[in-house]
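Yeah, one chain of the complex is gone here, protein chain that is, but the others are all in their spots.
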Amino acid sequence: MTSIGTGYDLSASTYSPDGRIFQVEYATKAVENSGTAIGLKVKDGVVLAVEKLIHSKLSVPEANRRIQTIDRHIGLATAGLLADGRHIANRARDEASSYRDTYDAPSPLKNLAERLGLYTQAYTLYSSVRPFGISTILGAFDKEGPSLYVIEPSGVYFGYNGAAVGKGRQLAKTELEKLKLSELTTKEAVYEAARIIYLVHEDAKEKEFELEISWIGQETDNVHLPVPRELQQDAEAKAKAALETFE
Amino acid sequence: MFRNTYDSDNTVFSPQGRLHQVEYALEAVKQGSAAVGLKSKTHAVLLALKRSTGELASYQQKMFRIDDHAGIAIAGLTSDARVLSNFMRQQAMSSKMLFNRAIPVNRLVSAIADKAQVNTQEYGRRPYGVGFLVIGYDESGSHLYEFSPSGNSYEYFAMSIGARSQSAKTYLEKHYEEFADASLEDLIRHGLHALRETLQQDKELNVNNTSIGLIGPRSEHEKKGVQPEGAFRILENEAIEPFLKTMVAKEDPPAPAPAASSSGPAASGSGDVQMSG
């Protein structure tokens, strides 16, 4: 059935007669309007990359980051409403900190993903709030090794080897599926991630963008950090070259 | 009455995933008079156009000091700005008290952005109706940020907000590459030129309707007594006279157009909205 004009789509606390919650579906639309974000879980680490669309040439390059750090070993990338992304990141930091308080150990990502999934889900229950207009990619290196999760606006979360959210996610997923992720090193994954972001941006070529990319793993002593400038520049140069030969 | 079904409440997504109430709040910013901000390596500057509701009224304050190292210019609802700037001052004081450290400017801006985000997500509130340009100086140098009611904040080399700010933006986009190494006097002149673009046909910048806020070492046009580290200060009235004099007249004054107003619904008289600054 169509949602518009029925009155069943005005609140997160309302089901339609066929059992859908339209407000949550609309929230996912906010995600689809945003630049692509991807995550790769590989042999010895995790790489996060974001296609950051530049809305003004007056903005300062490398400021206004969309990949955030949650704990030493956890990174987070969002697609959707930027301000919602900051809200969820702040919540994630509180959760990670509270885990440390209780157990005197870094939070396993599985645990954090579950907590954030519950938090996100709570915003789909009431008419007094709206759902989060974001999909969140979480990457970490914890005691289990590298780890990658995605949380959707509905509150569902799954673990992934390769994840993509935002406008170009279909193409990005297709590209991720071609990779032997479990055999890549983190460094190799940086090159692949850069290539994929450049590739998916082809569909929105008229807009300027900036690649934002971070990693966690053996290379960084299991700390979430931006990829070093020289490596990123090299990865971008290779990505541009790959674009020429694509197809 | 409503433009569509999905715009009466900020906790409702439209089928396209938009938040109409937030978008309308962004319109409230455009009702306020313009403010311009720009920075060089050594200085950050704010310039704003003040309005008055009539001959007998004073001009609305457009700039607020937050701390020695940070200040703001506003466009939109002045009362909302007071609430938020008060909060910023508390954040700045708390950083001084707890750590004996001037709060990093980006954290000051993020703090109000995070506050504003909540008002876009919960029922019974409205998004803030004011936008800020924030300038500051900290360990990582001079900064300029824009804060908006959507809960977003961005760092810029130069930016403008408020009524007709697009014209100022066009000027800034044309010249921003010169700003980084510009002297303070040149920086302010660029700012005034940008601000001038937002004026209505028959108006011009003068000592009464213009405010200049700045951070960084003293200008030759400023009176002595500025702290050597160049704390945030607001220049008004006769203090800005020498800066206004540095302005270069526009080359091609556009032919006088019919006096039809283009500043929106509340353009009568001085084009002011009671709550807007």
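Quick notes on this structure:
The first chain written gets the first letter, and so on, giving A and B; residue counts start at 1 in each chain.
The criterion applied here is as follows: a residue touches a chain if its C-beta (ideal position, glycine included) is under 8 Å from a C-beta of that chain, and two chains touch if they have at least 3 such contacts.
Going forward, contacts and distances are computed from a predicted model.
A chain of this complex does not appear here, and its UniProt-recorded name among "Ubiquitin-like protein ATG12", "Ras-related protein Rab-2", "Elongator complex protein 4" or "Proteasome subunit beta" is "Proteasome subunit beta". Residue A:Asp104 is the one among A:Asp18, A:Asp104 or A:Glu244 that touches the chain missing from this view.
Against the chain not displayed here, subunit A makes contact via residues 65, 68-72, 93, 97, 100-101, 104, 226.
Within the entire complex, the positions of subunit B that touch the omitted partner chain are 97-101, 104, 106-107, 138-140.
As a convention for this text, only the chains that are shown with their structure count from here on.
Spacing of subunit A relative to subunit B, judged by their CA centroids, is 32 angstrom. Considering their complex, residues 5-6, 9-19, 106, 110, 113-114, 116-118, 120-124, 150-152, 154-159, 169, 172-173, 176 of subunit B touch subunit A. Subunit A meets subunit B in the complex at residues 3-5, 9-12, 22-23, 26-33, 56-60, 63-64, 81-84, 86-87, 90, 123, 127-133.
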